[in-house]
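Excluded from the complex is one protein chain; the other protein chains are retained at their positions.
Right after this comes chain A.
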């Protein structure tokens, strides 16, 4: 069984660790035990309300906050969101002895060894993705600062534990105590004093936005800022659109489940590509015309290049209908 396989883990312990935040300790079955490295999460099958039809199963991702070395116990920590679509309510309803269907630990947010300094920025329950990293990096002798922001201490799980373990490395920023996190000042200081810092962020979208903007504003290197995205899905939902490659006399439709590259290859175009993840840039083609909006889903083109619209990574990027409501169309040239 690989890490992605769903299995039934037994709930062995539940506890409220902050206001509206519950810790749930799981015991995976013997064959499914894997060490959970810092930054890993479980995909969990939850039941969410579905109108009059009762409930339907959905999958949510929750970080593993701590675990035993042999993977026999994994702890999740879940905030009962008032705007929850039902996933957090499901987890909050679990009692010892219950079963939770979940994957093994999956890694989207690995910690790299060897940076000059580490700045971990957690907002509220976002601490779950960073607590283990803070502990591990400390044990490795790395220079770690854990900036932990929250509205009030009672909404900041594990704060006291982490302070007891990591001492001065933990820097709480508590809004109702007048120590609200000033992201701009923090990153200005980082840029001035320790530009070799590698930063990891986990928290509400507002925190992530503030950090990414300040990070760029202070000229810190983009590769040294890490956050978890749980998969990049673009700004627009995938829809069907037409694509033309006049140089080869090709016109075809890209359906929601396939890519421009796949559709053109199927129509006989012989195109160069490699990573299929929007990273390497080998598949980039010049854009002649767009009806609609290009949904750039790559990380190869710079923001300026994406805004300019002159080229597109055909392995991942798509076109969505524009406000004018015309049928979306992408006309490409060969390089």
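Going forward, a contact is a pair of C-beta atoms (placed from the backbone, for glycine too) under 8 Å apart; a residue touches a chain by one contact, two chains touch by 3 or more; residues count from 1.
In the analysis below, contacts and distances are computed from a predicted model.
S.K.: Which name from "ThiF family adenylyltransferase", "Aromatic ring-hydroxylating dioxygenase subunit alpha", "Multiple sugar transport system permease protein" or "Biotin-independent malonate decarboxylase subunit beta" does UniProt give the chain that's left off?
M.R.: Its UniProt record gives the name "Aromatic ring-hydroxylating dioxygenase subunit alpha".
S.K.: Could you tell which one of A:20, A:71, A:86 or A:281 touches the chain left off the display?
M.R.: Result: among the candidates, A:281 touches the missing chain.
S.K.: In the whole complex, not just what's shown, which of A:109, A:148, A:241 or A:300 touches the removed chain?
M.R.: A:300
S.K.: Any idea which of A:115, A:191, A:238 or A:331 touches the chain not displayed?
M.R.: For the chain that is not drawn, the touching residue is A:115.
S.K.: I'm checking contacts with the chain that's been left out. Which of A:224, A:269, A:294 or A:330 qualifies?
M.R.: A:224
S.K.: Write the list of chain A residues that the hidden chain touches.
M.R.: 37-38, 112-116, 136, 139-141, 195-196, 198, 221-224, 275, 277, 279-281, 299-302, 304-305
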